[in-house]
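Every protein chain but one is kept in place in this view of the complex.
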Amino acid sequence: MLTSFLNAGKWLWHLYVKRRFPLFAVSTIVSFFALALFGENLSPFPPNQVDLGARFSPPFWQEGGSIAHFLGTDGLGRDILSRIMIGARNSCIVAIFSLFLGGFLGTVIGIVSGYFGGIVDGILMRMGDATIAFPIILLAILLSIILGPSLLNVVAALGLVLWARYARVIRGEVLSLKERDFVALARVAGASDLRIMVKHILPNIYNTLLVLLTLQVGWVIIVEAALSFMGAGLPGPDPVWGSMVAKGRQYVTSAWWVPFMPGMAIAIVCLSFNMLGDWLREVLDPRMRQVE
Amino acid sequence: MKRFIVVRIVQMFVTLILLSVLIFSLIRISGDPAALLLDESATEKDYQLLRVELGLDEPIIAQYFKFISRAAVGDFGLSTNDRVPVLISIGGALPNTARLALTSLVLALSMAVPLGVISAVKKGSVYDHFARVIAGLGQSVPTFWVGLVLIQIFAVNFRILPSSGMETSAHYILPSATLALFMMSGFARLLRSSMLEVLDSEFIKLARIKGVSESSVVWKHALRNSLMSVLSFGGMYIAILMTGTILVETVFAWPGLGRLAYEGIINQDFPLIQGVVLIGGVIVMLSSLLTDILYAYLDPRIRFSG
Amino acid sequence: MTQPLLKVTDLKTQFRTKWGLVKAVDGVSFHVKHGETFGIVGESGSGKSVTSLSIMRLIPQPAGRIVSGAIELDGLNLLELSEKEMRDYRGGKIGMILQDPLSSLNPLFTIGSQIIEGLRIHTSLKGRSLKERAIDLLRRVHIPSPAMRMKDWPHLLSGGMRQRVVGAISISCEPELLIADEPTTALDATIQLQYLNLLKRIQKETRLSIIFVTHDLGAVAYLCHRAAVMYAGRIVETATVKDLFDKPAHPYTIGLLNSMQKVEKKADHIESIKGQPPNLKNLPIGCSFAPRCDQVKDICKEKYPEETELGADHLVRCWVVKKEAVKIK
Partner (left out) sequence: MKPILDVQKVKKYFPVERGAIFRKVAGQIKAVDNISFSIVPGETLALVGESGCGKSTVGRLILNLLPVTGGTIFFSGIPLEEMDRSQRKIYRSAVQAVFQDPMSSLSPRMRIREIIAEGLVINQSLSRNEIDSKIQQVLDQVGLPQDAIKHYPHEFSGGQRQRIAIARALIVDPKLIILDEAVSALDVSIQAQIVNLLRDLQREFHLSYLFIAHSLGTVRYISDRIGVMYLGSLVEIGPAEEIFTNLHHPYTRALIDAAMPSHPDFVREDVVLAGEVPSALNVPEGCRFNTRCPFAKDVCRQVEPEMFEIGPGHFTACHMLDGAPEAGFFLN
């Protein structure tokens, strides 16, 4: 018991010191998820509570600011900190859904395409290349103007681009894995294609998947924010980081904190995910270059 | 090489057809396209007339070919907002977008090359950490927000640079710097990792064995090979550049395609959006085709094969 | 006795890795005479390649480091040269051939430009004479229609041809010492033989000295005059090739010779060395071969053996060395 405890401690110490474990990034990510789950319970104000008396209250360190409105208020006197805290949920939902959609599709298509090759592979990969080389923002704008801005459209647009990114990287991995002798030996032993894909190939791409997923969280959050900024993102009264920046734009000369704070939140969360992703890549597989 | 280029051109057409089918079917799925074009005050008769005008009474395949043949000659109709032909608006905006994109691309590359190269050569050093933080920031910070911050600092606080429009060359500074920062970080990261890989290769060892100086090893032998792999990601980067340009144009009120798209969204101007998306798509695909041809030409392994 | 061309004394090269310090080369001494081919034989991880890279001072930095020792070429210690001075030696007085012909040429430069690059650094040749010299070099390594090949890209040549081009580069500036690090491992039998014969011929014509690094005792027998056997970062035995095959003294050398599968004669049984190759990260305190040695004594587990001289040019590091020759079955 004690030894296992000591071992765990040693392992953590090793992680932190020798492998430069990104403590800052991980704590940010943990808080991000906590906010997404319990935002309402933690925020000092309800996000949509209008207080016209406290309009454009600056952050606490500036003259006229108050500790109560820690990061200031917007043009309707809504508390920016609270809105950011609640807004985490939307970012999180978009990230989880689109990564799940894109990641799942991409992994399946990548494995199938790489494993079977031939015409199926040709068609799938040409489609993938086309989606990667197409500016996603145009697609999302189109979707939002035709179908109206909604969570589903944002997730669909992001997932549509993400699958191709996953499929491309994973197919590359599968192509080299399937030439390895253990796949040939599994076939000699009579393993079915499904068994080979699930038992022999899939476990060998877990690392790549993990790194890709982590690195893409940041990307998804940024693109979601960009879509909201353009007015093609999530609608509704609930706070969304991207549209908070967009709506705060007009105050950039008078109340800089209104657009600045939510942008800062996006930046910190994305940076954390990217740092964690980079670290994972370094630790798990330093050769994963195509994962960008 | 011929084969490579033919494949890419075919691929581009396939993509365009896919895109047009997507747009076409989205319009149909979403309901009556006439509803997208007419406002609420339109009468039933207006709808009837428009349906005939749009050919909505014809079979779906015929409608698609009509749509395609119109799009092929650039006929996207009139903007619902200001009644200007969409092609005219796009034609006016396009050169502005190109100017901004090119300025930023040059700026981004001129920052990314030294950053990525030195960072790889001095892997693990203080410089490397610094460069990676810069590159990491560039990828994590939303472009549009950086634009706002730059406006706040240089246009509002110091009043030394204009914040919107494109009248003088000073107007280029903030938008292209914003876009360049974003592009630069991607290039620098990719360049760093491909440099690390190349520097580890046998032919670099052989160059050192020949007595080639370290600067020549890095800037001649290794850089050329690494740039090649950066170039192979050309298509992806051009798509990213386009995305970035649209955002930056919106922030700085730059009269380009992005600005046009933004106005389109605000005004729910369907013909305009449709035109911007299709033209934007074609431009992105043409430029990534050009990068790929350039890549194929520069890499002898592709140039001298099949 | 004349001074040897190359004298390596107590060379130690270490690497810092994730798992700790690895002593890849740990106190290696040998010399190479003018005009001789000196073999360095060893299995993977024995430190033979690190030794050859140390001579070129091309140990990957900053993980690797030459900790101590001296590498004297014509009496001049290479380890005391500045990096700039050392560059004149690389490709100048010392040439080197790497193992993998498929990846040792830069795919983006023509064959010709890669040969000319070295010539331009180390010789005063210019313009046309540069090109002529390069064509001449290709001819010397038996590349057909050399003038046409100059404009070719590496990927258009076969592995054997590419290795010849690397050979041409290595001798382009008339080096005194040529280091060949497993130059034929990736080549087929008949192509390997062509290549080894080419090396032999070049050596006869130019009287250069060759360090031939290999895992193949057969290639040592074919090509070398003297050879050193390496095990776990140290040289365990140095002898003329004849002595090495006729009178091997170190149990490891004997084991290697016994486990050779001979092409000349069908063997009924081949003796193998028991156990696994050593793990450099944690070597035993005494002789590193002790865990696999069948003649191991107590002292072997306590102290690394000192060098014993068995005869002219025959050195061995073993506590149980027999003065009598050991006849190989």
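Letters A, B and C mark the chains in the order given here, with residues in each chain numbered from 1 onward.
Rule of thumb we're sticking to: a residue touches a chain if its C-beta (ideal position, glycine included) is under 8 Å from a C-beta of that chain, and two chains touch if they have at least 3 such contacts.
This structure is a prediction, so every number in the text was calculated from the model and none was measured.
S.K.: Please pick, from C:Val32, C:Leu256 or C:Leu315, the residue that touches the omitted chain in the full complex.
M.R.: C:Leu256
S.K.: Which candidate, C:Asp74, C:Glu132 or C:Glu271, sits in contact with the chain we can't see?
M.R.: Considering all chains, including the one not shown, the answer is C:Glu271.
S.K.: Go through subunit A and note every residue touching the omitted chain.
M.R.: For subunit A, the residues touching the absent chain are 180-182, 184-191, 195, 199-200, 203-204, 206.
S.K.: Considering the whole complex rather than only what is displayed, give the residues of subunit C touching the chain that is not shown.
M.R.: Residues 43-44, 158, 160-161, 188-194, 197, 200, 215-219, 221-222, 241-242, 245, 255-256, 258-267, 269-274, 276-277 of subunit C touch the chain absent from view.
Rule of thumb we're sticking to: only the chains that are shown with their structure count from here on.
S.K.: Kindly indicate the chain pair that has more C-beta pairs in contact than all others.
M.R.: A-B
S.K.: Tell me, please, which chain's centre (mean of its C-alpha atoms) is farthest from the centre of subunit A?
M.R.: C
S.K.: Using the average of all C-alpha atoms in each chain as its centre, how far is it in Å between subunit A and subunit C?
M.R.: Inter-chain centre distance comes to 51 Å.
S.K.: Using CA atom averages as chain centres, what separation in Å is found between subunit A and subunit B?
M.R.: Whole-Å distance between the two chain centres: 21.
S.K.: Where on subunit A does subunit B make contact in their complex?
M.R.: Where subunit A meets subunit B, its residues are 126-127, 129-130, 132-139, 141-147, 218-219, 222-223, 225-226, 229-232, 242, 245-246, 249, 252-253, 256, 259-260, 263, 266-267, 270-271, 273-275, 278, 287, 289, 292.
S.K.: Quick check: in the complex, which residue numbers of subunit B touch subunit C?
M.R.: Against subunit C, subunit B makes touches at 124, 201-203, 205-214, 221, 224-225, 228, 298-301, 304.
S.K.: Sort out for me which residues of subunit C touch subunit B in the complex.
M.R.: Its residues touching subunit B are 56, 58, 62, 83, 87-92, 95-96, 98-100, 103-109, 117-118, 121-122, 153, 155-156, 166, 169-170.
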